[in-house]
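Here you go, one structure.
Right, chain A next:
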Amino acid sequence: MYLVVSIAILITMALALVRALLGPSVYDRMLAVNMFGTKTVLLLSVIAFLYGRPDFLDLALAYALINFVGVLAVLEFFQSRSIRRAADRVDGG
Partner candidate 1 sequence: MVILFAVFLLTLLALTAVAIVRTENLFVAVMLTGIFSLLMAANFFVLDAADVALTEAAVGAGISTVLFLGALALTAEHERSVVSGRWLSMGIVVVTTLILIYATFDKPRLGDPRAPVHQHVAPWYLDQTPELIGIPNVVTAVLGSFRGYDTLGEVFVVVTACIGVLFILGVRRGGYSPSPDGDRLTTAGSGLRHHLIPKVVGRLLIPFIVLFGLYVLFHGEYGPGGGFQAGAIIATGIILYALLDGEAQALKAVPRPVLMGMVVGGATLYGAVGVAGIALGGSFLDYSVLADDPVKGQQLGILIIEVGVGLAVCGSLLSIFHAFAARGRH
Partner candidate 2 sequence: MTLTTHLPALQVVVPMLTAPLVVLMRVPGLAWATAAVASFMAFIIAVSLTGAVLQGGSVIYLMGSWPAPYGIELRVTSFSALLLLIVTAASTLTLLAGKRSIDADVDPEQQPLFYAAWLLAVAGLAGIVVAGDAFNIFVFMEIASLASYVLIAAGPDRRALPSVFKYLVMGTIGATFYLIGVGLVYMMTGTLNLGDMEARIQEVGDLRSILVAAGFITVGLALKAAVFPLHAWLPSSYTYAPHMVTAFLAACSTKVALYVLLRFDFLVFQQNLPAHAVQFFIFLMPLAVLGVLVASGVAMFEKDLKRLLAYSSVAQVGYILLGASLGSVMGLTGGIVHIFNHALAKGALFLAVACLGARIAQLQLKGIHGVARHMPWTMAAFVVSGLSLIGVPGTAGFISKWYLVSAALQEGTVGLILVAVVLVSSLMAVVYIWRVIEAAYFGATPSSAKPAGEAPPALLVATWVAALANIYFGVDPSLPLTLSTQAATTLLEHLP
């Protein structure tokens, strides 16, 4: 059963990857990366049980906590970029 679930997760990862490769916009790719992240957390949890080593859940927890920081960094990046562009527009015009 774990196997079935992990295969479902793997296929979803592949689908997300396809989305990441197709784009078309940057945001679609970011969305795919984010999906990929949560799927990795799930996959790691499932594999930990599949292997019979539930003490490795730490890893999934680490991902769940850290992945989020990357996404927020992206938001911050876009925010400061839009501010910068606005400033540039003022400079230019």
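Basis for inclusion: all candidates are chains of the complex that A comes from, given by their letters.
Rule of thumb we're sticking to: contacts are C-beta pairs under 8 Å (C-beta built on N, C-alpha and C of every residue); 3 or more make two chains touch, one makes a residue touch a chain; residues count from 1.
In this text the structure is predicted, and so the values were computed from the model without any measurement.
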Pick out the one candidate among 1 or 2 that is in contact with chain A within this complex.
1
So in the complex, which bits of chain A are touching candidate 1?
3, 6, 10, 13-14, 17, 20-21, 23, 26, 29-30, 32-33, 36-37, 40, 43-44, 47, 53, 55-56, 58-59, 61-63, 65-70, 72-77, 79-81, 83-84, 87, 90-91
